[in-house]
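Below is a structure I'd like to ask you about.
With one protein chain held back, the other chains of the complex are shown just where they sit.
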Amino acid sequence: MPNSAPALKAAILAELGLDDAEPLFGQIPEDHRLREALPLPLPPAITSEVELSRHLRGILAKNRHCLDNISFLGGGCWQHHVPAVVDEIVGRSEFLTPVWGTPSSDLGRNQAWFEFTSQLGALLGMEMVGLPVYSWGCAAGHAIRMAARITGRGKVLVPAEMSPERRMVVDNYCAAAGAGRAIEVVAIATDSATGRLDLGDLDARLGADVAAVYFENPAYLGMIESDAAAIVEAAHKAGALAIVGVDPISLGVLSPPSDYGADIAVGSTQPLGVHMHGGGGLGGFIASRDEAIYAHEYPTLLNSMTRTAAGERVFAMSLMHQSSYGAREEGKDWTGNSTYLWAIANAAYMALLGPLGFRELGALILRRAHDAARQIASVPGISVAHPSGFFKEFVVDFGGTGQSLDAIDEALRVRGIFGGIDLGARLPGREHQALYCVTECHSPADIDRLVTALREVCA
Amino acid sequence: MPNSAPALKAAILAELGLDDAEPLFGQIPEDHRLREALPLPLPPAITSEVELSRHLRGILAKNRHCLDNISFLGGGCWQHHVPAVVDEIVGRSEFLTPVWGTPSSDLGRNQAWFEFTSQLGALLGMEMVGLPVYSWGCAAGHAIRMAARITGRGKVLVPAEMSPERRMVVDNYCAAAGAGRAIEVVAIATDSATGRLDLGDLDARLGADVAAVYFENPAYLGMIESDAAAIVEAAHKAGALAIVGVDPISLGVLSPPSDYGADIAVGSTQPLGVHMHGGGGLGGFIASRDEAIYAHEYPTLLNSMTRTAAGERVFAMSLMHQSSYGAREEGKDWTGNSTYLWAIANAAYMALLGPLGFRELGALILRRAHDAARQIASVPGISVAHPSGFFKEFVVDFGGTGQSLDAIDEALRVRGIFGGIDLGARLPGREHQALYCVTECHSPADIDRLVTALREVCA
Amino acid sequence: WDEPLAMEMSVAGRRGQHYPIVDADDLVPAAMRRQAPPELPEISEPDVLRHYLRLSQQTMGMMGISLFGTCTMKYNPRLHEKLAAGPHVAEMHPEQHPDTMQGLLECVWRLEDALKALSGMARFSFQPAGGADAAYTQACITRAYHAAHGDADRRTQIVTSIQSHPCNPATAAAAGFDIVTLPLESNGYPSIQALRAALSDRTAALFINNPDDMGVYNPEIRDWVDAVHAAGGLCFYDHANFNGVMGKIRAADLGFDACMFMLHKTFGVPKGGGGPAVGAYGCTEKLAPFLPGPLVAKDGNGFAVEPGAASSIGRVREYWGNIHQVMKAYGWVAAMGAEGIAEASDISVALNNYMEKKLLAIRGVTRSHPDQPGWRLEMTRYSLGQLYEETGVGGGDVQNRMADFGIDAFWMAHEPWIFPHPFTPEAGEMWSREDIDYWIAVLAHVCDEAYRDPDMVKSAPHNQAVGKLAGDDLDDPAVWATTWAAWQRKHGG
Partner (left out) sequence: WDEPLAMEMSVAGRRGQHYPIVDADDLVPAAMRRQAPPELPEISEPDVLRHYLRLSQQTMGMMGISLFGTCTMKYNPRLHEKLAAGPHVAEMHPEQHPDTMQGLLECVWRLEDALKALSGMARFSFQPAGGADAAYTQACITRAYHAAHGDADRRTQIVTSIQSHPCNPATAAAAGFDIVTLPLESNGYPSIQALRAALSDRTAALFINNPDDMGVYNPEIRDWVDAVHAAGGLCFYDHANFNGVMGKIRAADLGFDACMFMLHKTFGVPKGGGGPAVGAYGCTEKLAPFLPGPLVAKDGNGFAVEPGAASSIGRVREYWGNIHQVMKAYGWVAAMGAEGIAEASDISVALNNYMEKKLLAIRGVTRSHPDQPGWRLEMTRYSLGQLYEETGVGGGDVQNRMADFGIDAFWMAHEPWIFPHPFTPEAGEMWSREDIDYWIAVLAHVCDEAYRDPDMVKSAPHNQAVGKLAGDDLDDPAVWATTWAAWQRKHGG
């Protein structure tokens, strides 16, 4: 602290006619004050950086991470390669430390945000994109509430087999204290033959009370919803909006939401150049057609390009009055600090890849994931639930091995491998199944190591 | 490569009236050209960053480093704590990538250099400091040649027990192809009782042919030359210059060279905020009184503060004409690319520590090193050659353990400890001895681990 | 630099990342194969880097001086950044087995322990990804608490003050509550009579800041808590402005059921231009069963994951929250210690009052609530209303002009503005007195200039990369453009 040297502190107090800071707290009644001899039971301060560094490194060394180990965990937070350039850009002090300046003093940051929304919009085929929200789950929750406000209806259909983490967030966003204010969340079954949404069940549940159909593409269990257009059409026929949750890293090879008519697209920004950070890398986005009916329901900040008095391009917020900053409880949901730094990482990532990069990367992931699924399925006792039609994740069934998933995962961990997410604990009817994720970070040798280990472990 | 897309390349060639790059090499006779089908036996290119990253990480993972292990290696490259702020500053793209601009476009970089020379000068008590050279050894070599030019004499006295690496560099700098041009390098013995320079031997070797006495403080084996003033006086009495090599990190607690009358000071910049980098962190400095007789012999660039036409402060090179850039073979030795990026790290490091930091750090190192020496000496069969009067390094004698140093070091490595430098292989008469280095990076627990390991290994 | 948009830098055939080439068309169902490539720019790696480096240089951030009030602009220790960027933090998956994430769990546990000491609360969750999210968490927990007590349909009102951060009423409304907003008295806080009048068996909870961002402390807050509790409601303490009272008071001691700390403000975590952030949410044993999971418990061998109780509200966001920021905040607490934290409070309050003394000497500057005579805490709300009346120069003009001197925008005030042309600088403990003096001198200069040459201020900024906004109507669908595609369609590039 620059002013903590005793002489400096005393000089500041002297300007106030004081020789001690105590009187400055005179507003606070004495009996509100903490008055123990040792005020707080905290450990002694570690004031030297060399000691603090050793202390923190010692703690963090207890982690086992996904570079030293091979991880097949995905399901909402994914290990993708982050180009080193992206790390440098988000580490720049100018981007890392600030909060909010003027349109001129924040020009570069605001431009980077505009490049985030513009490029993400290009991937999605949508012309309106808000600044990011906390996560995919939060984006889905906000989008469902947007749909409820737009349609004036109070029910949403969601896939039965969506990420439990995401689903719990959506449930909170749909609940309400006041009677009659909640949005009812109804699940659509999975077609067990295809692993995709059961269109019959969808039709059965659609009706004039449904505000939106929310589905994911690829879905939680990895499958590509090849009937997306039919799902959207069914929603529209019922007067409901179609909201799709997408993994943007798939959009070099998969059709964008605009192609199959989705009204609102949401998803995660984490795959686009953000490290997992134990889940701290998450971010969510909301996008739609650029129409007032949608725009007027966005809870997010909307960064718009505009002009200065001299005609230079500059950026400023649109529809600020409808945000919670502008309208408090009358605003459209709420906003606050979000994941704006990651938006800069996303912008740089998309600019690095370009159309060719997204296409190559998507193809590589598809190929590596399918190769891995095939090899894993060759291990006796192990099968892959749906061996084709997925993007980067697929369901592995260990039911035939006669061993518990816990035991298998532990044996893999000993071998430096983190097995996929245990679905038995998360989704009914998925006992002995795990969700495996394979990306460009997995080399063929990594897959060989997994398969060899599985043969040993499940023998 | 931005222009490597076929269409872009073709467009550039088309501007030259070409459809192929081959004619551009028409200057080169055909029989000089490499013309194999596969031109060079290099491995296939790893064009994707994700694969290259995996490849390089795989290679580097074979290293065992000094954070995961406890290292007692020093002797010319030392593990000191590098404040995180310093890492950020030297990583800034603006400092990392450039080469040379105008005084205006390089203003910030040149100011940082001036802060390097100014602060180093403050530590040393000297008003003239050159931009850095490659290493301490190179600085010593240049300084000895400066002294030879100044005095017109052809002999230098150096400690018998200096770093063999440094000594080999000095030997090269003193050798010459032309007859009568070499500087003779003569060793001064160590006083075996004190571990310091033998002043009697120094006197015996001094004479009218000696250009300079070069000594180090602390010396290679860690000892503080408490007779520095006497050494300098003896040199001056013989008409020779006194050149001292110092470890600048000691100068918060040890007397600066100016206090004992040294004419030229040299040393390493690596301790001042630069990671070891396997030896790539080295840098050297040359400093002296600000007098023309010295200034006119500097081989380095001399960055001087001056003024712009409008009176603003700016920086430019002084005495450029005497450098090898200005005078080719008539110049004062030679210069070229050096270790200028590290000078910025050094500047930031010195500014962070200030006088209080250097004093605290010096005291901490002294205390930790002496504590370590005492504990090590408590192990049966092990002694410390000179148990006091050193700074951060000291000589450990394993002669009484009955085991070879190789065996002891290997057993320590198994326990995650890198023992000190084996002196037996480096200096005559130092069999079974090793040079141990202890700094602020070593916690008391680290020393305990070493001592416990030594008790096991030497039992 | 006159830097183009990335989208304008595109040259066909360029790229900044390569991947091994494979064909995978057969792996995508025909209906879902992308036909037209996305309209992304094609740029080489060096040019992408240089572009964003230039944009970074066009962002003033904390290179200048920023006293953005309520946000407590602090130094972000670079040691923490370096550690968080390393694989032991960055390359961790949130669903790893607990055995493999003991380091992160220990950070969570240690920070929770420290925040318990600072607040007196029983448990903390770091899942809320910002201060607003912590308020939302409180709203969800309030809902769950009353439901668990069979009171869900009745207790639908949240009481707050007009000076509370907008996120408090907004998140409560999003959770389905009705909002009761208390006005301020001339002393700067609402009267307890107004509170009592608002309370009933429909009261679910009180959401309140204290001090708020005017630096005024409500001395009756204990009575407030008692009154709300007596009415059957919960009390939530929004500690956004904790910097002035760290180590001085504890929310639980005052009777609150829950509180919130902003790690990206008070605890030295970087703001990133607005997150990733953490609104650390703490509560007493009474509310702990409703906390979102996962939580960390210490067991014999290390740290274990608790999934969240059966009565838990589930999740307000996926996984642990911004756990890398938790690590940094723990580092900050470890470096400061109890005495350092209290001293930081002393310094920030002292500097605020030092500023106040100097700022009130500037012509055109007044202070809110003159009836509130004491020393303010870590902030003071000022007004440029007099300046505006006398010169026509407003707060936004002054912001723009100060930027010409390397001073980044000050905080004005949250909606609604209860004083004209408000501004709210916060000194904090990490700016040197010299920087504070410089800030004051620039404001004094600009106010003086407003009297001498108001057009100079009104036409500011003058030495930034671009000038002031034209004032187009960005609420007009024909004008706004949140993407390049929309801009090109509406404005033709």
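The first chain written gets the first letter, and so on, giving A, B and C; residue counts start at 1 in each chain.
Note that a residue touches a chain if its C-beta (ideal position, glycine included) is under 8 Å from a C-beta of that chain, and two chains touch if they have at least 3 such contacts.
Just so it is clear, the structure is predicted and the values come from calculations on it, not from any experiment.
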item	value
Chains shown that the absent chain touches, full complex	A, B, C
Which of B:Thr190, B:Thr335, B:Thr401 or B:Gln433 contacts the chain that the document leaves out	B:Thr335
Selected from B:Ser163, B:Thr190, B:Thr401 or B:Gln433 as touching the chain missing from the view	B:Ser163
Contact with the hidden chain (one of C:Arg34, C:Arg78, C:His93 or C:Arg250)	C:Arg78
Given B:Leu361, B:Leu427 or B:Ile447, the one touching the chain that is not displayed	B:Leu361
Interface with the undisplayed chain - residues on subunit A	1-2, 5-8, 47-51, 83-85, 87-88, 93
Chain not shown, touching residues in subunit C	1, 11, 44-47, 49-50, 53-54, 57, 62-63, 75, 77-78, 86, 406, 430, 432, 434
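The rule is short, and it goes like this: only the chains that are shown with their structure count from here on.
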item	value
Rounded Å distance, subunit A centre to subunit C centre (Cα mean)	20
Rounded Å distance between subunit A and subunit B, as computed from the means of their C-alpha atoms	48
Per-residue overlap in subunit B, given as positions that touch at least 2 other chains	49-51, 83-84, 88, 93
Multi-partner residues of subunit C (at least 2 other chains)	14, 17-20, 49, 53, 79-81
